[in-house]
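Here the complex is missing one protein chain, while the rest keep their positions.
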Amino acid sequence: MSFPWAKEYTPSHPAMVWLDEKLPLPRFVYNAIGAGYPVPRNLNYFWNFGVLAGFCLVIQLVTGIVLAMHYAANTGVAFDSTEHIMRDVNWGWLLRYMHANGASAFFVVVYAHIFRGFYFGSYKAPREMIWLLGVLIFLLMMATAFMGYVLPWGQMSFWGAKVITGLFGAIPVVGEPLQIWLLGGFAPDQAALNRFFSLHFLLPFVILGVVILHIWALHIPGSSNPTGVEVKTESDTVPFHPYYTAKDGVGLAVFLFLYFAMVFFAPNALGHPDNYIPANPMSTPAHIVPEWYFWPFYAILRAFTADFFIIPAKLMGVLAMFSAILVWFLLPWLDKSPVRSGTYRPTFKKFYWLLVIDVLVLGYCGGAPAAEPYVMISQIAAMYYFLHFFVVIPVVSAIEKPLPLPFSITEAVLGKDEAATVAPAE
Amino acid sequence: MTQTAVADTSDDAAQGVRRRDFIHVAAVSAAGVGAASTLYPLVSQMAPSADVLAESSTEIDISKIQPGQAIKAVFRKQPVFVRNLTPTEIAEAKKVDVGSLRDPQSLDDRTKPGKANWLITMGVCTHLGCVPLGAGEGEVKGEFGGYFCPCHGSSYDTAARIRKGPAPKNLEVPPYEFTSDTVVKIG
């Protein structure tokens, strides 16, 4: 579906006419990200992050495929082959640092994309499917990132694999056999490393597939916008190309500048020194932490320190950690506010910023050692996290009195008087 | 008056258009240059890495090779034949009319001055890359007494020149030098 005023693809060159008849691929691109896709004219820079996330996926795919040409998924040589890449392969150091920091960049961008969605109510009808696919992409990213981190077979790789698969051991009855099945052994070893490599190679392509569905689902209702008011007339929109290709170009250039500043001048800043020590199944590092993008969830996992009635603390932690992400799937139905954008929801807005701070606190505690006062802080922060999604969102959306909405996007941009001249009410 | 004013504005507009186009062309070209330069590391990572290049020279001790014997050594992960020719073999190689060969080279072209008995060639058939027989103890040497490739029947003579069969070239002579009377450095 598209808006009736969407431009139609009209090839002029005979070759393009011929191609359009046989395989309308240029038409497809034109309607997807070209002049044939009308987009609200008022998108701000927070709407850059979708394109940036797609770009990150491409960076990871390209550098990853290239690294796989030199990496060896064998416990005896995995660490050495990684060092071989860093030392002997032409530009190997650059490719590996791009891939390692690319994962971080991907998560930065995706977190910004998700929190854009939280604030502007992008998950609401009619865009529920886009949201659901997005959360699915996030889950797949987490799995991919985790398995990728295991591949260099350093200390953090090994103990990360052990601890994370240990989570499955918390499931009653089937937990332990499940964990052994996942690892193909009693501890991470050759079988686990080899299958993680295989899956780490496969999952990005699955992500790519879901991304295509995500964009397809987006093109049915069209992009949302900062006012949350749906598109009414042609004057509310501009063609994606050149308007948003130009704006995304700016975002992309800024992103690449920051990304390459990390890659070239602080490539190990987000990594952990222990992963430059080869895996040693006999000795656990003093302070094991996952990569930074898992910290908020790791803090939630560790916040459950006492058995709760018949539920062991370990199971509670695992349950809570998964619920913390899975609740996002329910968001379109938990938030019943008729108003989409946080801009016009005064109460919601306050809780939103509280959530942002809360997640940062959780993240900080997740990266800190498992000691007081961090555990107590993360318990309070985790409590707010659950209250926010499970209680605050449904309750606030039921009782809050939103601010008056603009009549249309055009009116929001141009003001009432000028808007009347561009798009007279019918 | 009105006429000129109109003309002026349209001229300005045209100028503006040209300036705008220039910016877009520059921005898109910059993106193109950026994309093209990322290709450089992506392409060159497939070229031999530093450890592979480091293996590109091999030193061989030839003191134990008797006349009529040959050894197989490894150079760039491929076999190299080092052969100590007997005077008969040298005479046989020199007897051949160079002009009549498929790949015309004399024995002197293929050995170092004063060391005509040391025939050092790659053990890689120039047809499709099999390892010819003839360097190992008791292997068939083919009808010209040099090497014989069992894959497609190429026969090489005592100067390892192609004489019969599908191979287009003589066995390749790698770059080498005698670092002493008993040591050859290949590569």
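Each chain gets a letter, A and B, in the order it is written, and its residues are counted from 1.
In this text, a residue touches a chain if its C-beta (ideal position, glycine included) is under 8 Å from a C-beta of that chain, and two chains touch if they have at least 3 such contacts.
Keep in mind that, in the parts below, contacts and distances are computed from a predicted model.
From the set "Cytochrome c1", "Peptidase", "Simple sugar transport system ATP-binding protein" or "Fe-S cluster assembly ATPase SufC", the protein name that UniProt assigns to the chain left out of the figure is "Cytochrome c1".
Although one chain is not drawn, the whole complex shows that of A:F28, A:F115, A:F386 or A:F407 it is A:F386 that touches it. Interface note for the absent chain: among A:D274, A:E291 or A:D358, the touching residue is A:D274.
Subunit A meets the missing chain through residues 41-43, 80, 83, 86-87, 93-94, 97, 238, 242-243, 246-247, 249-250, 252-254, 256-257, 260-261, 263-265, 267-268, 273-274, 276-277, 286, 303-306, 308, 311, 313, 316, 320, 323, 327, 330, 333-334, 336, 371-373, 375-376, 379-380, 382-383, 386-387, 389-391, 394-395, 398, 413-414. Mapped onto subunit B, the footprint of the missing chain covers residues 20, 23-24, 26-27, 30-31, 33-34, 50-51, 54-55.
Throughout what follows, only the chains that are shown with their structure count from here on.
Note: centroid distance subunit A to subunit B, computed from Cα atoms, is 49 Å. Those residues of subunit B lying in contact with subunit A across their complex are 24, 27, 31, 34, 40-42, 44-47, 49-52. Per the touch definition, subunit A reaches subunit B in the complex via residues 62, 66, 69-70, 84, 87-92, 94-95, 242, 249, 256.
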